[in-house]
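Shown here: the complex without one of its protein chains, the others still in place.
First chain written, first letter: the chains are A, B and C, and each begins at residue 1.
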Amino acid sequence: MTSNPLRIGLIGTGRIGQVHAANIAASPDAELSWVADPFIDGATGVAARFGGRATADAEELFAADDVDAVLIASPTPTHVDLIEKAIDRGLPVLCEKPIDLDIARVDALRPKVASLGVPVALGFNRRFDPAFAEVRARVAAGEIGSLEQLTIISRDPAAPPADYVAVSGGIFRDMTIHDFDMARFFLPDIVSVSATGTNTFDPGAREHGDFDTAVVTLTASTGAVVTIINSRHSAVGYDQRLEAFGSEGSLQVANRSTSLVSHSSAVSVESRAPYENFFLQRYAEAYADELASFIALARGGASASSTFEDGRAALILADAAQRSATERVAVEVPLG
Amino acid sequence: MTSNPLRIGLIGTGRIGQVHAANIAASPDAELSWVADPFIDGATGVAARFGGRATADAEELFAADDVDAVLIASPTPTHVDLIEKAIDRGLPVLCEKPIDLDIARVDALRPKVASLGVPVALGFNRRFDPAFAEVRARVAAGEIGSLEQLTIISRDPAAPPADYVAVSGGIFRDMTIHDFDMARFFLPDIVSVSATGTNTFDPGAREHGDFDTAVVTLTASTGAVVTIINSRHSAVGYDQRLEAFGSEGSLQVANRSTSLVSHSSAVSVESRAPYENFFLQRYAEAYADELASFIALARGGASASSTFEDGRAALILADAAQRSATERVAVEVPLG
Amino acid sequence: MTSNPLRIGLIGTGRIGQVHAANIAASPDAELSWVADPFIDGATGVAARFGGRATADAEELFAADDVDAVLIASPTPTHVDLIEKAIDRGLPVLCEKPIDLDIARVDALRPKVASLGVPVALGFNRRFDPAFAEVRARVAAGEIGSLEQLTIISRDPAAPPADYVAVSGGIFRDMTIHDFDMARFFLPDIVSVSATGTNTFDPGAREHGDFDTAVVTLTASTGAVVTIINSRHSAVGYDQRLEAFGSEGSLQVANRSTSLVSHSSAVSVESRAPYENFFLQRYAEAYADELASFIALARGGASASSTFEDGRAALILADAAQRSATERVAVEVPLG
Partner (left out) sequence: MTSNPLRIGLIGTGRIGQVHAANIAASPDAELSWVADPFIDGATGVAARFGGRATADAEELFAADDVDAVLIASPTPTHVDLIEKAIDRGLPVLCEKPIDLDIARVDALRPKVASLGVPVALGFNRRFDPAFAEVRARVAAGEIGSLEQLTIISRDPAAPPADYVAVSGGIFRDMTIHDFDMARFFLPDIVSVSATGTNTFDPGAREHGDFDTAVVTLTASTGAVVTIINSRHSAVGYDQRLEAFGSEGSLQVANRSTSLVSHSSAVSVESRAPYENFFLQRYAEAYADELASFIALARGGASASSTFEDGRAALILADAAQRSATERVAVEVPLG
């Protein structure tokens, strides 16, 4: 490509912000022009390593004339305002998930997103994971016939601290929301949600009225059923599996071992090393591909990114799951 | 053992009856003394192959003096009466599942089963599958810490004929009932059932108001959650998997390929032959071990068999699932 | 089939003789009519369990009028004489491998075997293993293109006692001989043998001038190369693998785990139970199929059994390997 690199302003320099900054720096098609974080040492550190000017005030970033697009990796409560500011200035946005924990705030912003038409992508990175993307493409190509059941197993390595749980919005809005988006990546027309949540091990979750263990069943308008199995911890490492079951076969995504070596002895055979233990390793390629796709989107191309509407749908499903698990009823959702 | 073989009277000579007859004939500890089936050619044929006297009338079997125990493999509606006759005569019973499709009939028989104390075993053969039994023993031994999630995938090779569906009692009472018993094999204290059923492929199920696709979530009193994923068909062969997920690890039962051979080419690598396609092959060892356990039970020993109470519990869960899937609410069950 | 069962006279009631006796008893197409063993208690015991008349003198078996075929499972030095007696009487023979440890004795019998035309099958049971037979059939069908390399890994669970080693004829004639026959099952036209033998663990082998570890390379007339890797012990259980590598792909036979269960923890994932530890379990189906094929052969049908010529060829390869490993030269063999 002969076009100039896309000049990206990054807001937020926490763990995910740093991943994006590194990917921007590594991309021949983008450069980091601004880094904003009220915690100015974070902004300064990221700018020093990956380029761009640092500021504690995102307004400065929005006012600059060398920002072509905005990447929002700040805390969730800031997302809605920052998206609005970006699209008001005509700047394409890649915003980390979720849009907000409050569907009312999302709905308030929705008409403007629709009318302005400035691209807004949501950071549901798993759509870009090579394995999940491959399965979806092969399902779409008809390789397993009609998709009848989708099973997603998603277990984090370890439960978050109790004070994070307190403000997380609960397991469905915080963790399962990735799986809701993955479900809709395959089956967008979800019509019903049934969720079960329990406490099996985490006192922090119990203390804050949250679940540490959850199973959600989604029904699509076609009759296809999605099962999502979650846990906030996993002794064997980050557990990220998926099975698409169709009328003519199935496609499965396995966990990725950290080694090609297996060990056999008189006690057990073919033992392998535990799985990659953290989402940054497991999804490293997904984050890079997500950025590449956003660059294309910002330049007017097509993108496989989750849209604002997808982000809203994921939140609707999370809200429905929360209600279903609490009130012990299935909840109909208007996505079919 | 120096004891004489246990003389077993078999009632019912359909597919399952024949499996039991063959196992009785092959056991050094049992012999087939009577074979009853109103379809006398069935009884005669089984007796000719595996021993015993044939009759069209089960009364003759009950009246005989060379029957030490009864194996009931006749149609479901006959089970309750036949169990009662057997225990009235003090004969230990192994009865195929389910006890009945009507919980009221089960409850009516229940006090007599309890008061007489004659052993009644239910034919939930999967408890005797070496792989499932191994997992349960290892979970019980604490190998994976506390059991938090149990996932059962159970898909039949092909949907039954529509006229069978019509009298089957529905997918939960007919097919999932095995999985309910398996769930209780690990977690007897189930307190809540949430079920989703849909139609994705089988016109026969749709015609008779049944589902061909189902997912059930069970909650145990401990907070542990069981997920059961069912389909009435499976292109890859009989799909029978289980994962016990605990605080310190997990144990999985894989499907059994029909061959040790794998094939690799420029297109794909490590391809294996499809799974064993039918329950009689997949569970051949389970049926044999189930019989051995029943022989021990009839002689006063201990048994891992499902009891009458287990059979009743499975039916209660099936009824609850049917109601949950129909009314779209979670249903509490009094098993905790 | 409406034909009468084939009446088989069994000579030798050791471990392998008992396997054959049980398979004969279990076959609807055969019956055990005589059991001969100079150790009369062995003969009597086998006859009591599996049928037939017992004798200490094989002559009595040969003189009987109710023997249609002979199965020789006696010690190796008796094979040549017993084969000769059987075919002199027109009785088809299934003889355990090897024919003899001395190629001169084999060659002395060879013309009579050829001229009489009475079927002689050698007990290279692995040709009947479903997995190996499947691979050979798929190679023959062209599934992997032209066969270029065949790799056979064959390791026994544990080394034999030193006094067995002393009379075994050495690892190549005693153990590798199975692999030589397997090699020729795929590539009959072997032209050259190169062998390496060492001592790594077994004092018994060292004491008797034998090897406990061996690798043999065979070259076929087509240029295809066979590699055989042997050890007299294997901590992980009986290790029996094969890879057929062709111009368009490969086919592999894996070891058979004793369980469908795998275990994962923070230390290792997907660990399985060790492999079946003994050839009688691993090759149970092969022994049964070998017998069925012999019954067909005895009745004038075709058989996939190794012939007398195959048995001779395996011994020629073993002799060549012994010379190659000792003299450290490649040895040409006249099988191309």
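Everything that follows uses one rule, which is that contacts are C-beta pairs under 8 Å (C-beta built on N, C-alpha and C of every residue); 3 or more make two chains touch, one makes a residue touch a chain.
Remember, predicted model here, so these are calculated numbers, not experimental data.
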{"item": "Visible chains in contact with the missing one", "value": "A, B, C"}
{"item": "Residue of B:104, B:267 or B:302 in touch with the missing chain, whole complex considered", "value": "B:267"}
{"item": "Identified contact with the non-displayed chain, of C:227, C:258, C:277 or C:307", "value": "C:227"}
{"item": "Residue among C:17, C:92, C:249 or C:311 touching the omitted chain", "value": "C:249"}
{"item": "Chain B residues touching the omitted chain (full complex)", "value": "235-237, 255, 257, 263-275"}
{"item": "Residues of chain C (touch criterion as defined above) contacting the omitted chain", "value": "144-146, 148-149, 151, 153, 155, 192, 194, 196, 198-201, 213-215, 217, 219, 222-225, 227, 229, 231, 233-236, 245-250, 328-330"}
{"item": "Touch list for chain A against the chain that is not drawn", "value": "130-131, 134-135, 138, 143-144, 248-256, 259-266"}
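Criterion: only the chains that are shown with their structure count from here on.
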{"item": "Approximate Å spacing (C-alpha centroids) for the pair chain B, chain C", "value": "41"}
{"item": "Whole-Å separation of chain centres (CA-atom averages), chain A against chain C", "value": "58"}
{"item": "Per-residue overlap in chain A, given as positions that touch at least 2 other chains", "value": "235-236"}
